[in-house]
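Just one protein chain is left out here, and the rest sit where they should.
By written order: A and B. Residues from 1 in each chain.
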Amino acid sequence: MRFFQKRLRLPALAEGFHLITDLLVAELPELEGLRVGTAHFLLQHTSASLFITENADPTVRRDFQQYFRRLAPDSAPYFEHTSEGPDDMSAHLKAALLGASVTVPISEGRLLLGTWQGLCLGEHRRHGGRRWVVATLLGE
Amino acid sequence: MRFFQKRLRLPALAEGFHLITDLLVAELPELEGLRVGTAHFLLQHTSASLFITENADPTVRRDFQQYFRRLAPDSAPYFEHTSEGPDDMSAHLKAALLGASVTVPISEGRLLLGTWQGLCLGEHRRHGGRRWVVATLLGE
Partner (left out) sequence: MRFFQKRLRLPALAEGFHLITDLLVAELPELEGLRVGTAHFLLQHTSASLFITENADPTVRRDFQQYFRRLAPDSAPYFEHTSEGPDDMSAHLKAALLGASVTVPISEGRLLLGTWQGLCLGEHRRHGGRRWVVATLLGE
C-alpha cells in the first residue's frame, strides 16, 4: 500500500460549471497500478467548487449556473465583504455550499464513479484564473 | 492495514429522507475486525444524496423534505434540462447541495459517529429505484 500525491494546475475556466474528470485522470497515470484504494481531490481555493454531478448533458451544468446565481446572488445588500468585487462573497458562499473536496473509490486502476457521475469544477469568479487541485491517491 | 471494498445495492426508497446506517453496517461484517480506520461511502448517483444528519426524530427528515422542495423546486421556469421529468433537474441540485460521499472514522470495530448522527439517503426522484453505494473500508 502506498500514497501518491500530486499538485495539479487546471487551465483557466470561464465562470460556470465544467467537467474535469478526464483532465484529472490524465495527470494521474499512477491510478492504473492500483487494484483498490481511494483518490482524494482538494481544490485549494475558496471561490470555486469541486464536487460530483451529472456527466452527460450540458444543460444540467447551465441550469446549475442559473440556479446558484439566484441562490447566492452577487452584491447582497447586507454583505460586508465587498472589497474584492461583486462576485467574491457570492463565490465564497457557493464554494461552501458545494464543497472543495471529494473522495472517490479506486477499483482496478480507475475511479469507481457511477455511470452518470463526473467530477465538476464550479468556477464562481468572473476571472478566477488557473486553479490548483491536490490529488492524493492511496491504494495497493 | 488493508482495504475492503464492496458495492451495495439499496432497496428502492420513496422520495424523501431515510436513515440507512444500520442497513449499510449489516452488509459490512468486515468492520468488526478493524480497531482503527476510515469508512468511505459513495452513492453512485446524481439525483440522490448521502450525508450525515440527526438519527432520532422522524420529523427532522420530514422537515428536510419540505425545506429542499422549496430550496430547489421542480420545474423552475429557467431550467433547460427538462427532458427527464419535472423532478430531475431539482434532484441534481439537491444531490449537489447535500453531497453523495461521506467518510466516517472507524474505532474498535464500529463507525465512530456522534450519538445523534446517522447516515441518511436523500431520495430526490419520485421513482428513483434501487441505488448503489460503494463502501471502501481501510483499517487495521
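Here, a contact is a pair of C-beta atoms (placed from the backbone, for glycine too) under 8 Å apart; a residue touches a chain by one contact, two chains touch by 3 or more.
Being a predicted model, the structure only gives us computed values, none of them experimental.
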{"item": "Candidate in contact with the missing chain, chosen from A:Leu8, A:Leu23 or A:Leu93", "value": "A:Leu93"}
{"item": "Among A:Ile20, A:Ile52, A:Ala72 or A:Leu112, residue touching the chain not depicted", "value": "A:Ala72"}
{"item": "Contact set of chain B toward the excluded chain (per top definition)", "value": "1, 36-38, 51-55, 57, 59-60, 62-64, 66-67, 71, 97-99, 102-105, 107, 112-117, 138-140"}
{"item": "Residues in chain A touching the chain absent from view", "value": "1-3, 5, 40, 42-46, 71-72, 76, 78-81, 89, 92-93, 95-97, 99-101, 103, 132, 134, 136, 138"}
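Here, only the chains that are shown with their structure count from here on.
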{"item": "Whole-Å gap between the CA centroids of chain A and chain B", "value": "20"}
